[in-house]
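This report refers to the structure that appears directly beneath it.
In this view, the complex is presented without one of its protein chains, the others remaining in place.
Then we have chain A:
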Amino acid sequence: MSSTAIAELLRNHEATLLDVWVAAQRNAGMRLDLMNESTIVTNSAELLRKLTTAAAQGMDDLDAAHWQPVKTLLEQFSFNQSRAGVSPSETATFVFSLKEPLFKLIQEHSAEPLVDIWATTQLLDKLGLYSIECFMSGRESVIREQQESMLELSTPVVELWDGILAIPLIGALDSNRTQIVMEALLEKIVETESDIAIIDITGVPTVDTMVAQHLIKTVTAAKLMGAQCIISGIRPQIAATIVHLGVELGDVITKASLADAFRVALKQQGTRFIAATSR
């Protein structure tokens, strides 16, 4: 029995096959809470129909054009599954659960059941693996989107006072983000004509030489533009680490807290607060 015969078998028993397959999926523990039953039936019916059409034109080469509709459907399905938070094995079960009913059918009708079952199992294995691959790339695209949105959580540069800017840095300062943040600070210095910028690193868990280098570069660049930087939020453990690393922060003013840094900045400006009522 050739692939056309298998296609014939699929076509002739489509309705029963669909029923048994959907039941098999349910038994295999497809999560009906994440996907409603009618979606499963629609998906299954559509895959079965496309599978029949494709199988009629040869089952050896999945890269052939006539398999494209099947693959597109699986892609769509797996992608949705990964978005819905379904596990990869459940996604693969969709295809793999077709084995049992289909093998039974072959056994009943085929002259050479072993040969046909082997051909079918190879096909379904490939399709199953393909759906897992699609599932994974769906996951990866989710991860990528999340990474990008993290980058966009760019740190705002805030104006604390006339001529005093502050930039509270939070999280890991790795390459891209640091670059963006630092450029934003320099631009804002020009825009607001500030002469003091406070870089607060309270929210930065690790200061290694690369982070230190970024900080030093920013301070130097700001200095070239006539602005002075104060680095604040240096916790004891960060101070100890910087000393052991041997990083020299040069003549940069550093402070333990943002409040301290703000006080220094106001003092440098000659700004003083006077209480409205005398105490």
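Note that contacts are C-beta pairs under 8 Å (C-beta built on N, C-alpha and C of every residue); 3 or more make two chains touch, one makes a residue touch a chain; residues count from 1.
Keep in mind that, in the parts below, contacts and distances are computed from a predicted model.
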| item | value |
| --- | --- |
| Options "NitT/TauT family transport system permease protein", "Anti-sigma regulatory factor", "DEAD/DEAH box helicase" or "ABC transporter ATP-binding protein": UniProt name of the undisplayed chain | "Anti-sigma regulatory factor" |
| Absent-chain contact - pick from A:Ser89, A:Thr220 or A:Gln237 | A:Gln237 |
| Which residue of A:Leu9, A:Val207 or A:Ile231 touches the chain not shown here | A:Val207 |
| Residue numbers in chain A that touch the chain omitted from display | 147, 172, 174-175, 205-210, 212-213, 236-238, 240-241, 244-247 |
